[in-house]
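Missing here is one protein chain; the remaining ones are kept as they sit in the complex.
Labels A and B are assigned to the chains in the order they are written; within every chain, residues are numbered from 1.
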Amino acid sequence: MLLSDIAQRFGLTLKGEDADIVGLSTLEAAGPEDLTFLAGARHADLLATTRAGAVIVPPAFADRVQRALVTDNPYLAVARIAALFAKPQGEFAGVSPLAFVDPEATVAPDADVGPLAYVGPRAEVGPGCRIFPGAYVGEDCRLGPGCLLYPTAVLLAGTVLGSGVIVHAGAVLGADGFGFAQGPEGFVKIPQTGTVKIGDRVEIGANTCIDRAARDKTVVGSGTKIDNLCQVAHNVTIGEHSIMVAQVGISGSTKVGRGVLMGGQAGITGHLTLGDGCQIGSQAGVVKDVAPGAKIIGSPAIEGQAFMRAAVTFPKLPEMAKRLRALERELAELKKELAQGGER
Amino acid sequence: MLLSDIAQRFGLTLKGEDADIVGLSTLEAAGPEDLTFLAGARHADLLATTRAGAVIVPPAFADRVQRALVTDNPYLAVARIAALFAKPQGEFAGVSPLAFVDPEATVAPDADVGPLAYVGPRAEVGPGCRIFPGAYVGEDCRLGPGCLLYPTAVLLAGTVLGSGVIVHAGAVLGADGFGFAQGPEGFVKIPQTGTVKIGDRVEIGANTCIDRAARDKTVVGSGTKIDNLCQVAHNVTIGEHSIMVAQVGISGSTKVGRGVLMGGQAGITGHLTLGDGCQIGSQAGVVKDVAPGAKIIGSPAIEGQAFMRAAVTFPKLPEMAKRLRALERELAELKKELAQGGER
Partner (left out) sequence: MLLSDIAQRFGLTLKGEDADIVGLSTLEAAGPEDLTFLAGARHADLLATTRAGAVIVPPAFADRVQRALVTDNPYLAVARIAALFAKPQGEFAGVSPLAFVDPEATVAPDADVGPLAYVGPRAEVGPGCRIFPGAYVGEDCRLGPGCLLYPTAVLLAGTVLGSGVIVHAGAVLGADGFGFAQGPEGFVKIPQTGTVKIGDRVEIGANTCIDRAARDKTVVGSGTKIDNLCQVAHNVTIGEHSIMVAQVGISGSTKVGRGVLMGGQAGITGHLTLGDGCQIGSQAGVVKDVAPGAKIIGSPAIEGQAFMRAAVTFPKLPEMAKRLRALERELAELKKELAQGGER
């Protein structure tokens, strides 16, 4: 691939002569036919010694290399260029004769359904979709163009995906929400008759669960990225471009805003509202609404800086308790002395 | 369905004329042929404007609607009535020719085994069971009547389910417990030769894991409901009618009582006893036995109210430390002054 083509495609500035590039590698490992990148200023010394054919750099470092693709956001350029070179997984094409595709299902002509995959009645699989072996697409599901369902990904009945959605292995969309009424004989299941609706370009991690709504829909907005082993309960709504790091759990009916960042293992109580752009720290336990842009952490979660200060003091608690006792003793003694002195 | 039939079936009181009902909906969305319900007093204003054919209400609100099903527990009535209208998932019937059913397995005549499902040697699948595509029933498993195994649910060898058990997609019952002996060459696996035994009407969430016992049985009592992504380690016993919210983990050999409530992401150490009816708060870290009926939270978990009070004080720690230092200084100065005064 020509550097000039790459530059034009992604709006980068080519510095130096054009060249043919065969791959993307690190500063240390790249050879003369590879493109590489400066991940941060602290690696700048490697620019002098790299054997790479060309380097993606921010403008400030363009002078230090002979041939470069210059951009204000090298990280983004790397993401896009890497996609050109990345080889997609899964070597199957068309609808495998070993797949089960219901006669009432609709599979776009250029979609792939691997062996041992299941596509149920009235399911619609859009153009360019790839359903890996062992994946399950329940009845009445709809997959927009270019969706990717990795092995054993499960979409239960009626789940709707936008375009370009990636569902990793073992993820389960549309399992029943966890809802029960108390009856005289014990818990009585409340039928979960809603669905799951996923926007465009959403990525859903391995073994993550997104439950169907009790009624209506559980919704994940376009551009949102969810890591592995997360739990999204029934009737949750997550806005666009939010991030859920691994093992986060969101309880039922909570509304998560747009551009929200949820750190790993955080837990969010049900029926809350998390404002746009707020940041939830790792392992936080969120028990009340969060204002837009707020940063919170701790369990129960409080404002981030307040938490960090308190956490620093926490190990001193035993010593503080001791000093408190000492003070009480000292003051009592002083008062006693003064009282005795007064009597004298 | 006639309102009078529903009323009779579930012991509700019909107020107003009988009518034919085709579905269940919300107060806002219901049409003249729908039944709806008053979920709580705060929605009572909607009773005046709903177009629903009939409303499920508690006695106090019966006067405010023309046609009603009256009951002290509307939530429970809704759960039961919704089940009448809910359409079960999975459009397959009988044993699919694309399923693998071992010749030595026994499948009840009216049970369904979907395509791409596996039923191993000597497994017994009871009447009315439904095994979804991609589910695995290992050798010697026994499923009571009316069990539901969603896609990719896995029952390893010898797992026993009571009646009406629901195992959601990706749940794994009977994987090896996590047990090793320390040998000179590293950890040596302790063969896990026990099984898993699940009672009646238990629901097991998506991607939840219940390990087989090292010896003997890991047990979940009847009526207990387990949410997604939970971990139940080897030799754990959970009593009847308990609740495990998502992402809870219980370590080996712990005994959980009856009617216990475990909040999301709580973690429970091994070899403990949790008394009947105790409540474990979300994200709690339980490190010692819990008395029946106790409410605990925090990590390590302590009595609930004590935790909440301490948690409120926690952010004030830095300020308390400051005030403590100030007091020490003040008191030292005062003593110094008094000593000097005494000298004078």
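Annotations for the structure displayed:
Heads up, the rule we're going with is that contacts are C-beta pairs under 8 Å (C-beta built on N, C-alpha and C of every residue); 3 or more make two chains touch, one makes a residue touch a chain.
Everything numeric in this text was worked out from a predicted model, so none of it was measured.
Looking at B:61, B:85 or B:178, the residue that reaches the missing chain in the full complex is B:178.
The chain not shown here is touched by just one of A:41, A:60, A:79 or A:291, and that residue is A:79. For subunit B, the residues touching the chain absent from view are 100, 102, 116, 118, 120-121, 134, 136, 138-139, 152, 154, 156-157, 170, 172, 175-176, 178, 180-183, 185-191, 193, 207, 209, 211, 215, 229, 231, 233, 247, 249, 251, 265, 267, 269, 283, 285, 298-300, 302-303, 306-307, 309-310, 312-314, 316-317, 320, 323-324, 327, 330-331, 334, 338.
Taking the whole complex into account, subunit A touches the unshown chain at residues 26, 73, 75-76, 78-80, 82-83, 85-87, 89-91, 98, 114-116, 132-134, 150-152, 166, 168-170, 201, 203, 205-207, 222-223, 225, 227-229, 240-241, 243, 245-247, 264-265, 282-283, 299, 311, 314-318, 320-321, 324, 327-328, 331, 334-335, 338.
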